[in-house]
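Have a look at the structure below, then the notes.
Of the protein chains in this complex, one is absent; all others appear in place.
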Amino acid sequence: MAQQHGIIVLFDVENALRTRSLAGNTYWFDNMKLFGSTGEGTEHLVTIVPGTHFMDGSQATEQVLNWLPAALGAIPPTVPRNYLAEQERADDRRTLDQLASLNADGGVSDTDLKRLQKRVGKRARKPAGGRGLTAAKLLDVTGKTTSSAGAYNYPAPVITDITGPAVTEKIMYPAQYGSPDMIYDGWYWAATVDTSRPGEYPYTMHVQLHELIEQNDEMIWESVDLTCESTLKITTDPKRNGFTGAGLGLLPLPAVPATG
Amino acid sequence: MPPKTKQPERRPSRPVTITAVIDPVAALASENLDDSLYLYDTNKAAGSTGFGTPELHSRVTKGDTLLWNVIPLECETYAAITDIEIDPRVAEPTRKVYPGTDIVFWTAEVKQDLTEPLRYRISFLLGTVTTPFTPTARPALAGPADQAREGR
Partner (left out) sequence: MKDRISIVVMVDAVGALSDRTLHNGNLSLVDDSSGSKHQGTPDLITTVIPGQVVQWTPIHIDVQTPVEIYSIEFLPGAPAAPPAGPSPAAPPPVDAMGSNGTENHDLLVWEGVVPYDMTPGVPYRYRLSLKLHEGPNSVLHVDSPALMRV
């Protein structure tokens, strides 16, 4: 049984937003270097999909691809996505606790107020028709509340579609799936692959990045749609018996088994 | 409305992040981190080089905040930075965790501008092995780009 292929795409979001292009701003990885993938860690990854078939020609193993986008310079994907919401809530609780204790003291100093105002932070509004982001308090790249539009943690890029020859030629069947996995926020793109037609097949990934815009004294998430490309290399080889190298045979038992 | 050019002013408040992408399973099986480590930073526009290799040269300036973190290729596999050894006159990295988690990052402030690239050692803990993995190749911090020095 083959393992699932994870294809990680790391986006230099800051550069991509500045140049409004993903050219030179994506780094691709998969876990198939040992089977012949090339271009690991560059924008020219060719993902090997080593198919196998039985002697009658039927496909033996199902090859599954998963795409996992990540933003360079952001809180890494190992931190669960609900973390941002959790941090925001924990922060609000602390602020409320401190507000309560301020009242009890009777006097309120300027420094106390400033500190609390900072903790309340700023919220970014979600533009009408935008997707993927909720109106939430801004956090910086270490998970602390920030009121600075220059320090916010880049939201993870969102894959919106996968197209191109690998799809139109029915080599892979990509779709977005829901999952209880909190690491990837419950949504991920995956595809099964038809390995019966060996060859190289490019595909295009459609991605949405999000930029925080200050407009009329308000912060708004603006979505930026971009595309980038990668390639699948399909091979297929016949399955053979591990004991005989050909078809089914007798188990190679010794005349006398080992003792003990 | 003319397009806003806000990015240059944004830079100071976001750290220069250096991200280590690691294939921990490959490193454990081969006992070699050099072929399984890909370093990147967020300062390509400032002239950082060596992207995708263990010999990343990050362009930094006095006063920059640096942040090192890890993205493992298999998200279920433990991989974390366990040490960063660098000339303490330039930076003194400290270990931190994202609040409320046990996920580690390291951070430091650049104390002086560099005229020559300064190599440093970065070590990782992988899987459940207690001995740190250190690549033979060394990443480096490098000073402001040449045109910046000429401008002085």
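Per-chain numbering from 1; labels A and B assigned in written order.
FYI, a contact is a pair of C-beta atoms (placed from the backbone, for glycine too) under 8 Å apart; a residue touches a chain by one contact, two chains touch by 3 or more.
Note that the coordinates shown come from a computational prediction; the quantities given were computed from them, not determined experimentally.
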Note to self: Looking at the full complex, which residue from A:G57, A:G178 or A:P257 touches the chain that isn't shown here?
What the structure shows: A:P257
Next item on the list: Just name the one of A:T19, A:T42, A:T204 or A:T235 that touches the chain not displayed here.
Entry: A:T235
Next item on the list: Using the definition of touch stated at the top, determine which of A:A100, A:A175 or A:L248 touches the missing chain.
Entry: A:L248
Item checked: On chain A, residues whose C-beta touches the chain left out of the figure -> 1-6, 31, 34-36, 48, 50, 52, 61, 66, 198, 233, 235-245, 248-259
Notebook entry, point to check: Taking the full complex into account, what residues of chain B touch the chain not shown?
Noted result: 24-26, 28-32, 73-74, 76-78, 126-129
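Criterion: only the chains that are shown with their structure count from here on.
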Next item on the list: Find the geometric centre of each of chain A and chain B from their Cα atoms only, then give the gap between the two centres in Å, rounded to an integer.
Entry: 20
Item checked: Residues of chain B that touch chain A when the two form their complex -> 4, 6-7, 9-15, 17, 19, 21, 23, 25-26, 38, 40-42, 44-45, 51-53, 67, 69-75, 96, 98-101, 103, 105, 107
Checklist line | Parts of chain A lying in touch with chain B, wherever the complex brings them together | finding: 6, 8, 10, 12, 14-15, 17-18, 27, 29, 31, 33-34, 40-42, 68, 70, 72-79, 83, 86-87, 90, 140-144, 146, 148-151, 183, 213-214
